[in-house]
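Pasting a structure below so you can have a look.
Complex shown without one protein chain; remaining protein chains in place.
The first chain written gets the first letter, and so on, giving A, B and C; residue counts start at 1 in each chain.
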């Protein structure tokens, strides 16, 4: 058994008998998990380095593995590596390429590691980056709102409740409401990051390993703040993806609320905002129209995020301990939403930065609807007139 | 304006100014809607033919358009057509290629048609095929269950409630329970098909057209059973996709229930089923194991389907009349689930066909748990002993 | 065993030992399934009549049971029956009350029936009524829209796409778009009703019964069109509730789209609709406002329906055959949404009937935005000028 590369024992071999293309497609996740390749290589190098430091690998074995993985990374970066569906996932693609380059050394990379803790580690590295990227993009969007508020420091607009004009407020007051929402999203991302940033390597397939690994060392090499404590939990835990998806869902809801507002404010009827042409489209059938398509597409991402959150939670519902293959589909939910949110945030920041208020029309309309009734009522209260208000 | 191809007036042109890659990606759906290309070409040919029959297009214009669309189809089939993201969607790709081949004739294809009714038509043609494909695949799976029941006509197995052994039953009785569930899925697909198979062409962007189209004729050419009655509704109606996704969700739930059963029956502890190797995998770390990975992946598709159903409904929630760009994302939900269900059904049929019952062990275990208590109780009842049962 | 009422063998007895209030609350569904009482009594009478006709019950036993059930019904109608949580569900409440009134005869009611097929029958009877009630309420709402369209037969309003003014249309055209959506809801309800209206009685707990029941007769007495064919499926099938919830979800989405439109049209800015005071509220803090609260609450019901649909599907996901206690929670999802939809529909019909268009303002605003550009473009087309349109 020892000399046989694991890939020849895998699914792939069994499938040759059945020749079942549908099965091959069902079990493969390569179309999605290719996005993990950098994390897989980084994680493998750290694991091999620790094995080398512990004497489980020889120095020259580690050197060969490291060089081999760098070469594989170059090939992946350049798009030179074949990715037949039979290899199922990016981990198998990389392992096969490594063994082709390094022989027996490459075969030893999986010493003390299982696919289960390997995949969990890759996912956590990916998710950690995702929280950082999202947090930066949110910060940029917050900046755009703050800048727009500063540019319109004295502009008075109606505040709405029930979509009815309620009271006159500063435009900045409304714009900063979005900044508050987004700040909570960043805070939630930071909290989620803390639970993501824990290293499951060493958990094996389910019950750990009897080899004398140095788990803290691998974690340190990968920048993890801690190691997981229970191998059964660690190999099947996808809470961190669900939490990331929830955080994205609320973020998406915030963006959808803002998009809804600005779609309304851009109508002929409200007439409060002028969006830059680059974020709108028109129809040659109706050339007078200027449609806020990007805002509508951003609003739509709330459906994406909520859907993927539901998918992830439903996937986990009722799964027995520990790893079950159902978990393979976790990435389809997590990657789709994170990609969509990154896209939406990047567009949103540009859109906010290029939007102008139609100050003259706003000023002309501001008195419609007796907006200062509240102020009058409060004045009466200050004179100690009983005045219960709802 | 007349001589200007529409694509030069589009988003694409605006984007050149902004050079915003994120926006280009957000507004594009080409990665997904490329799957519609056949439907788009068929729909366009039927529309052009009707225009020709009504004298709105000249005979030679129709001939040029038809020939041009066939040439474009050949190129698409062969993968020869460039698909830059700037063209946004497959409709633009095809339109541009057609105009390059036919000039002014191609420009006239959109006479009396808007992107809104065109896309709605393509989606309905796609969804009609989806229901037919799914129905056929379900029928094949039903056949596999019936065949397995016939092969094990006399096998007695435990029936379970609450996962506790309840009464001895024929294995066929349990297998045919799945056939019943699947039959309801086929019935629902048939009902859904009736609501899908209605032609929205002629609805324009929202309010129809003043041109003398022959809507029934186009519908007839495309095999639609009827035409839609209200253009405002027709251009923004995606009920048929939601209904298809719901039908897939219940189908997926049925498959997940079956998968759960068979995963259990394949355990060492239950020991009732032997799955074919082609549908299982093992681990080199634990070579004695034979994991029912395909069943787990099939079970996981219920999360996919439910997620996409939620996505579609959430997308539609609260959208004002009529078309809003949010609807562009409808395909992401619909296509992912239909593809997943096709895959799951194809694998399921093969898996059922290759599974065997472990009759000897089943027989050896059948007396565990006093399974015939009910029969005894009912015997007492037949003797007129009062015996309330729950 | 024969003389012992089943209720003394139940959970209740076990709980006396544990005295665990939380457990009692968890296992009880009486707060919800009390709504089934009429269906439970009707179902029991039909079952007893069949048993009597088949000679499984003596004539006088059937008479006693029937009279007893009528007496229990009177008590339930009058609110005279105690409903301690220890009895868990309405079926136990009714059974206990019947046995108190009829003794041994009452104990025989459950001959050839299990709680599993009894509950499935009650649910189907309830769901059948729900489809009928909903269909009637939808029809009334359709009538209100048609009447409003007739009252405003010549009113021209803007059609919107992307919430931008697109083309002038008749108000009736827009109002009838909702009628189309609602008609599809009614069609779906009719299809769902066909799958609901099938009788599971005789399926026992899971594997039927050895008693010579006349299943078609019971079905006939209860107005069912058919009987279920597989007892394992029939006792655990909740597809019909999921389908009802989906139908309600799309209905709720339609109502939310309409509510969104009319909330917008009622703003100061759009100024197109005047809602009756009875459907609005104002704030004493801002007395000038007139908020469309009922429309907002109707819009909110889409969240209710989608949530309950997700709940039902998630409940079923991965459940093994056959009945599992998880199914007890099915009613919490189904009843909440059906009640909410009935409420929303009833309010909607009254609201539509009492709404007026603000014709003068609409007319004054109709020219804003060059709404007739399309007509001009189409005129050019009719002159054979190439004019591709999107």
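Quick note on the criterion: a residue touches a chain if its C-beta (ideal position, glycine included) is under 8 Å from a C-beta of that chain, and two chains touch if they have at least 3 such contacts.
For clarity, every value in this text was computed on a predicted model and none was experimentally measured.
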Considering the full assembly, with which of the depicted chains is the omitted chain in contact? A, B, C
Would you indicate which residue among B:42, B:181, B:207 or B:263 is in contact with the undisplayed chain? B:263
Specify the residue from the set C:22, C:78 or C:153 that touches the hidden chain. C:22
Who touches the missing chain here, C:44, C:294 or C:355? C:294
Have a look at C:72, C:141, C:213 or C:312 and name the one touching the chain we're not showing. C:312
Positions on subunit C contacted by the hidden chain, ascending: 1, 6, 9-11, 14-15, 17-18, 20, 22-23, 25-27, 114-115, 204-205, 276-287, 291, 293-294, 296-304, 306-308, 310-312, 314-315, 324-326, 328-329, 332-333, 336, 343-344, 346-347, 350
When the complex is taken as a whole, what residues of subunit A touch the one chain not shown? 1-3, 5-6, 10, 95, 104, 107-116, 159-163, 166-167, 169, 173-174, 176-181, 184, 187-188, 191, 195, 204-207, 209-211, 228-233, 235, 237, 239, 242-243, 246, 249-250, 253, 256-257, 259-261, 264, 299, 302-303, 306, 309-310, 313-314, 316-325, 374-375, 378-382, 385-390
Touch list for subunit B against the chain that is not drawn: 161-167, 263-264, 267-271, 283-293, 296, 310, 313-314, 317-318, 365, 368-371, 373-374, 377, 387-390
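Here is the rule we go by: only the chains that are shown with their structure count from here on.
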With chain centres set to the mean of the C-alpha atoms, which chain is at the far end from subunit C? A
Take the average of all CA coordinates in subunit A, do the same for subunit B, and state the distance between these two points in whole angstrom. 27
I'd like the Å distance between the centres of subunit A and subunit C, where a centre is the mean of that chain's Cα atoms. 37
Can you tell me which residues of subunit B touch two or more of the remaining chains? 1, 6, 10, 114-115, 204-205, 299, 302-303, 306, 310, 314, 324-325
